[in-house]
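Here the complex is missing one protein chain, while the rest keep their positions.
Naming follows writing order (A, B and C), and every chain is counted from residue 1.
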């Protein structure tokens, strides 16, 4: 068994420098690597390019990095619900590349799986296809999209073992599995880190081969963006 | 909940006709849809094109269909261990298209996921790339491969529920998940069929949306091809 | 004229037994409350869940179980969770039978715009571009006119497109319309709304053939 455990978030982020490209898991505020984001803020690394479906809210998630102006460019599919983001984007301080959500997921998967490029119908005929190669297959038009290239992937899982195996919970899974092994170094933070042999090999969502470093995170806030409930009758 | 249960293998195979293209899960004899294969033999449908990583052995798995000369063409990555197969292939009775195993898996996944085509390095410079488009990405050569088109997928899972959700066991998973939803109709046979709500939604390998029909199979032989053991000291 | 709930109720009539359905944010989300009796449908949310149920009871919210609108949800028996890549394989692979989503503009050629107002509002397309490029059966749910009273059913979209020639049907507060090669074909009118009202609120070509029935739920 190859041990991927590191003792804390500082060691997990060793090697992070300015101008790097990062992938960060999560959908909205669900399944975001809270500990890694806090440490990125503490380290103060700047001019980051962040690949993440969303950009957090003003005071949580990637919003924390935006406040400190650590992000040079965001590659996302949806960036609503974040005033500071909108301000930086409209003022031109922040570079933003918006791409379809399925394309974002698959460009991560392509990087994970060694595919240089693939064809997808999403965005054909829209401005996201501008400057991109398009092609017809059986009467339908597709856009050629390429694998991402990035330095670090930061993902958040529910449980993990020291071999790097990961299990996600509910919809906090989202982009996290797709980003594992899609960067030079993948850092997984988990709510519970267990010894190898504890997790059922049949129920691993992401095998440890896609993870270089794993640590047990602390103080998960797991903030809820839209608390919707019904009343008990 | 959309109910996918059918009461037996006969109903599960309703609509099968000569000249169809089928995907069949399994690696070697592990995880093969034993009940579906038996029923295909009983029905005597002919001139089938079968997409399956292997071709079984002489008297089990797809070997049973080969014996009855029901298969016109095999698309596989490895076809050793089957004398009748070799005889039919070398005599020209059986058409055979051999493709790299990873390419086979991904052409299924492409069909499942609505990708018309993708680039892979496998087979570049060999006869499997002959007549195919090739292309350079960052100094490395790739082959353009296309999604499969097929009529039925026959897969075998360990457990399933009536909503069509599937859980596979060990290495009998192999190509089965990749083939789900990759044909017009996907038929899953399971060792144990349970009511909806019994399986943990977090531990489903294949969601029921990719499965049109599910039934509990019977009499699984699960033959072992290479029984290798060590002695207790 | 229909309110949002009326639009949702009319949309619910488009659900068919055995359908997997993706509902967008806003009015489309409400459709889940009006599934006709006797049919089985499952709701998919592109952030990774199939078999969504109602909102949780107070105190039972789980930050790890949300829909694409980031709302806390529950799941029903037979539900499953999965990652974003497999989720869009369901969508791109046409396993999802019906998509209902909102729009800022729809054109009579089936184009849709719903993700960007240049220089003003740039939220992003989320999963909408994948949905409209893939689904065979896409219905737009929206108000017939915008806040300034301008028609949202146009000859040609003025905003950046989300998808081209992909919209088949539109349900608004005023009418149900089908996108045809000759323009918006009026199928049904809302209670208390005249064909003239609809004509005035529609900038694109409106085709009116014969008597137009009133929407019934």
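General observations
Operating definition for what follows: a contact is a pair of C-beta atoms (placed from the backbone, for glycine too) under 8 Å apart; a residue touches a chain by one contact, two chains touch by 3 or more.
Being a predicted model, the structure only gives us computed values, none of them experimental.
For the chain that is not shown, the touched chains among those present are A, B, taking the whole complex.
Between the chain not shown and the residues B:72, B:146 or B:169, the one that touches is B:169.
From the set B:51, B:89, B:147 or B:185, the residue in touch with the chain omitted from the display is B:89, counting the whole complex. Check B:12, B:79, B:117 or B:147 against the missing chain and you find that the one touching it is B:79. By the touch rule set out above, chain A reaches the unshown chain at residues 1-3, 109, 111-115, 161-163, 165, 181, 195-197, 201-202, 204, 207-210. Touch with the hidden chain on the side of chain B covers residues 27-31, 53, 76-81, 86, 89-90, 96, 98, 100-106, 108-109, 120-128, 158, 168-178, 205, 222-232.
Rule of thumb we're sticking to: only the chains that are shown with their structure count from here on.
Shared contacts of chain B and chain C, meaning chains that touch the two of them, come down to A.
Note: centroid distance chain B to chain C, computed from Cα atoms, is 36 Å. Each chain gets one centre point, the mean of its Cα atoms, and the points for chain A and chain C are 28 Å apart. Measuring from the averaged C-alpha position of chain A to that of chain B gives a distance of 33 Å. Residue positions of chain A with contacts to 2 or more other chains are 120-121, 168-170.
Residues of chain C in contact with two or more other chains: 49, 81-82, 85, 88, 91-92, 134.
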